[in-house]
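Excluded from the complex is one protein chain; the other protein chains are retained at their positions.
Up next is chain A:
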């Protein structure tokens, strides 16, 4: 049997679409069972008809609708609603779609703040005519996760989601099986050595290489990066970034986790949970240079707001 698939990218960077392509030769297998009816990154189906003279935005009907990116402007919202209308199942693909992602860091600012900076940089030729407003969709009040605006059936977080998970989800959908994705934290999947509480009292910035033996020493011989004093978001971040049977990606590059799979539970708060984890281990949270960045992947759902930073400090 084949499944009709429609795919859309909203306020996104294309990384999720590239992760789909990174399924590699498995993509060719997927194409045998998936009939892709709409996918602007690779196919020429248009919103307003192929002659560009339609009056209403249209997307073909599909069994499965995949949406990457957050919802930032009126066009994103219109496309998301049309996708919901036309697709039986909606998958939120990637952390922008599930939690707002990096662009939701903009939620600490008003749209005016963003435009005042972007249209007044040192290279901007400001002729005083105001900001663009013709033939472009107006920005919404904030950068929203997809489920703030439409119902989502399946969440595939990750920045980007690992191709193994995308493949697994698509295969399960075609076969009518339940989709099983990792639900543990990054720490639960990380083999580094942990000694226990109480050895460090403050967080250092990641400005030098962590300690480990020789270059080819396996990860299970390195001491936990958090215990080495570096901020690592592993305890409060959903695991699975390494795909099937692979170690956490960043940590295996000897670089601490920053939380790209979003909170362990869908509605968790990575900032609050991390500050709690640090404090309960006797670490002075005042040693962090700032804490807005702890929500850098999950600032949607009203987690970050204009003025939030000021109130905190």
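Just so it is clear, a contact is a pair of C-beta atoms (placed from the backbone, for glycine too) under 8 Å apart; a residue touches a chain by one contact, two chains touch by 3 or more; residues count from 1.
In this text, contacts and distances are computed from a predicted model.
According to its UniProt record, the chain left out of view corresponds to "F420-non-reducing hydrogenase large subunit" among "Solute-binding protein family 3/N-terminal domain-containing protein", "Methionine synthase", "F420-non-reducing hydrogenase large subunit" or "Cytochrome c biogenesis protein ResB". Only one of A:252, A:269 or A:287 touches the absent chain when the whole complex is considered: A:252.
For chain A, the residues touching the absent chain in the complete assembly are 9, 11-19, 21-22, 24-25, 27-28, 31, 36, 40-48, 50-53, 72-73, 75-76, 101-103, 105-106, 108-109, 113-115, 117-119, 121-127, 129, 131-137, 139, 143, 159-160, 205-209, 215-216, 241, 249-250, 252-255, 258, 260, 289-290, 292-293, 296, 309.
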